[in-house]
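Quick notes on the structure that follows.
A protein chain is absent from this complex, but the other protein chains hold their places.
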Amino acid sequence: MTGQAYNFAYLDEQTKRMIRRALLKALAIPGYQVPFASREMPMPYGWGTGGVQVTAACLTPDDRLKVIDQGADDTTNAVSIRRFFQRTAGVETTEATSEATVIQTRHRIPETPLTEGQILVYQVPIPEPLRFLEPRETETRKMHELEEYGLMHVKLYEDIARHGEIATSYAYPVRVGGRYVMDPSPIPKFDNPKLGGNPAIQLFGAGREARIYALPPYSDVVSLDFEDHPFTPSKTDHECDLCGAGDSYLDEVITDDRGARMFVCSDTDFCASRQAQGHRGRLAPQGDTP
Amino acid sequence: MTLMPNAITAAPLLSVRGLTRRYGARIGCADVSFDLYPGEVLGIVGESGSGKSTLLSCLAGLQPPDQGKILFDGTDVLTLPEAERRRLLRGDWAYVHQNPRDGLRMGVSAGGNVGERLMAVGARNYGAIRATATDWLGRVEIAADRIDDRPSAFSGGMQQRLQIARNLVTGPRLVFMDEPTGGLDVSVQARLLDLLRGLVRDLGLSVVIVTHDLAVVRLLADRLMVMKSGRVVETGLTDQVLDDPQHAYTQLLVSSVLQV
């Protein structure tokens, strides 16, 4: 089967235009959840249908697309979405962060700093940060409208009361431009500092919930915290066992049945690039060829 | 010596004029007017369906009246933008529900319940929030070591006291109470009444309390408003209304209960 039967990037132009309007509105009101008419996509909800629709609406034939899942270019979800756009849009793809013009991501922000002109598209399962304590959508919308965000701190208070510290380690809530409280999608809080002041455009798509929100370049993004329990972007206290990086987000990998483990960069492109430059970690394959 | 304490010269905290709420052809409450002064407790009594709960929810901004005016501290509450009205509801006003489950977050610890209003008005220091919550738990006679327990682990009386602490922590000036002792055992009621009396006195709270229990208003309310079929039929000093009722309905109401 070829891609000839499809319109460019799968969605019809009317739908893409509708999504672009939502994206422009979202960029104009940073952090605000814009409803959009989410379409059925040829993949199940939870597999990035929101992100895919946003990516489809952004792609041009000249774009170079990168897709990552938990930082990796080679997981099933990333591979299938990349293939989807190769087939339906015929765009170039890449695994190199710095070469991509559009990056669709699930649960990570690439380690390599993004640049102006790049678009980062997040897949979002639950766009509403207040839902944890207030399940009524009518009420949470009202709370956003009136900037009633005390409840968000109740969640953090409960964390400290129960665990002695803010135990929320991913989907850590942020306030955008001093106005809207936003769920940054389930990225590790380690990535939160990259949300603010970022030269790239950041777009968030929630397919099942039919919401789009956005951070324009260089947005002011603050992670919520208490004066006496300030936000800390923590990570595992290790270096990457493959590339030796001490400042990247690590995955823990169990390597045998006896509980042996290694820590590796979750960002596969970052890790591979470092190894190509000759960096070596504790368990890196020896030898001079990467 | 001054024979009249200076409270007499103060302006009303809450001024209600001609408040009316209809449900289609049926009257919820009609043409209710009263003034509530700082530090005063007003009891609203009447049987089920008399309109007292409708009146309370209109007063507290939980439902809009069809007609009438509500002035709080000189401000017309009904024409306030919603943001400011809601700010009132979590700052200067408080609402104590009959069922504590309606007024508490059952999935949040006791400390989080008390702290929520503080955080809603901008408190951002965990230690200070926790210290205030601990202090308030003490004031409503809940042991400090229960601060991290959820209200679902509390008895009905404790839940109600927790709801009161959660409401009073931001130092409201006006408290609405809907049958606050309603679902409680008699012995628990007494303790709660004593607690409420002390808090009202020490904090100088103004209170509008709705109840069908004349014994509760006898002990708590300075003044009474008796409602029947949505209308106020009699008002006056609490003990005067109970001991020398003027309206036929009040006489019936008073004579229908055992010694209060």
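Letters A and B mark the chains in the order given here, with residues in each chain numbered from 1 onward.
Note that in this section a contact is a pair of C-beta atoms (placed from the backbone, for glycine too) under 8 Å apart; a residue touches a chain by one contact, two chains touch by 3 or more.
Here is the rule we go by: contacts and distances are computed from a predicted model.
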Candidate names "Phosphoribosylformylglycinamidine synthase subunit PurQ", "Dipeptide/oligopeptide/nickel ABC transporter ATP-binding protein", "Phosphonate C-P lyase system protein PhnL" or "Aspartyl/glutamyl-tRNA(Asn/Gln) amidotransferase subunit C"; UniProt protein name, chain not shown
"Phosphonate C-P lyase system protein PhnL"
Could you list, sorted by label, every displayed chain in contact with the chain left out?
B
For the chain that got dropped from the picture, name the residues of subunit B it touches.
1, 3-5, 7-8, 37, 40, 187, 190-191, 193-194, 197, 201-202, 218-219, 222-223, 235-237, 239-240, 243-244, 246-248, 251-252, 255
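Following the convention adopted for this analysis, only the chains that are shown with their structure count from here on.
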Provide the residue numbers of subunit A that touch subunit B in the complex, in ascending order.
133, 142, 145-148, 150-151, 153-154, 157-158, 160-162, 226-229
Sort out for me which residues of subunit B touch subunit A in the complex.
82-83, 86, 90, 105, 107-109, 111-112, 115-121, 124-127, 129-130, 147-148
